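Before I ask anything, here is the structure I am working with.
Here the complex is missing a single protein chain, while all its other protein chains stay put.
Take a look at subunit A:
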Amino acid sequence: MSEPIITFDHVVKEYKTRGKGAAATRAVDDVSLTINRGDIFGIIGYSGAGKSTLVRLINALERPTSGSVNVMGTDITGLSEAKLRPIRQKIGMIFQQFNLFSTKTVAQNIAYPLQLDHWRKDYQDRRVAELLEFVGLSEHADKYPSQLSGGQKQRVGIARALATNPEILLADEATSALDPETTTEVLALLKRVNEEFGITIVLITHQMNVVQQIAGRVAVMSAGRVVESGDVYDVFAAPQQPVTKRFIATALSGLPEEERVERLHHEWSGRIVTVLIRQKDVSGSHGHTVGASGQNISGLIAKHGVESSLLYGGIDTVKGTAIGAITYEFSGPNVEPFLKELAQDSDVVDFGTAENPVDYAEAVSGYSSQTVTSEGAE
């Protein structure tokens, strides 16, 4: 089941900077990574992290400076453009700006890769009809891309990328130009592509929620390097790198940002505490286990008789497991022993009281590696 389909082996990609003697820019820095057949593999990173370059090494739109790239059992590192052609026909690609041919109709766009592959005209027509049906655009066959919405354009892009029955689909920020609702639709379509045809999907994105919605595995890129990779839930629940934590903070609903904590202190006099919620234990890929969190909170509140108000929070499901954070105001004489006991089995972020607030950064760093840190979104 876990047969590698794409393998990066110590891949480096440098760009010469203009002017003599100027240092080369390293877009991809010593990346070794394996992507298995049938996976939906997310590569997440901020713009400039090198993820767009990395994905283009897979279909050799970019060539590595050193290291090697193996795709579907072939080392493509040194292949000529002519030898790459049959391999590229087995790798579909979709783009942030869709990149549809503006002077070709929807049907002509989808037929384009079939023409390149010299399909007979009647086979082309049948395949185009089939693909239009799959992406739900049959009635738009004769329209031009300019007449379509963003979501429809990306569906044409997907149909075009699937035309020659590829084994791999590369999605380069495929949903970044779409609104959240359309993003969900397109992601659902990609999920179908993966499930119905067994196509391996490599998904480049800067949006954590995109990875969270469909990816099984994820690699986090920063400054050209893969700083962390593994099962999405592992990485999500037990991030090791600051950049990963920052991404997760953007996606993990529930942890209040600094201004919100200040406002809560204004409005509530009691102890402001955020409890992280993890429905079950998670075994990390780094050989450790991250325990469930926040599962006994109601019992403890009753046991210690503290007064509690629910102020803020959010729970999300990642790969079928509930994960998130809930912020309470606790008051009453037993708050200290209650928090002590709660902290034994749960990750707790203590922001203190309005009279005696805890510095935000300090509060959030207190439980450090467990889940989200104070760095927040960019």
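Basically, contacts are C-beta pairs under 8 Å (C-beta built on N, C-alpha and C of every residue); 3 or more make two chains touch, one makes a residue touch a chain; residues count from 1.
Keep in mind that, in the parts below, contacts and distances are computed from a predicted model.
The UniProt record for the undisplayed chain lists the protein name "ABC transporter permease", from the options "Nucleoside recognition", "Spore maturation protein SpmB", "ABC transporter permease" or "Cytochrome aa3 subunit 2". Contact with the omitted chain, checked across A:36, A:65 or A:89, is made by A:89. The residue from A:25, A:47 or A:97 that touches the chain not shown here is A:97. Where subunit A meets the missing chain, the touching residues are 59, 61, 81-82, 84-89, 91-93, 95, 97, 99-104, 112-113, 115-117, 144, 146, 160, 164, 170.
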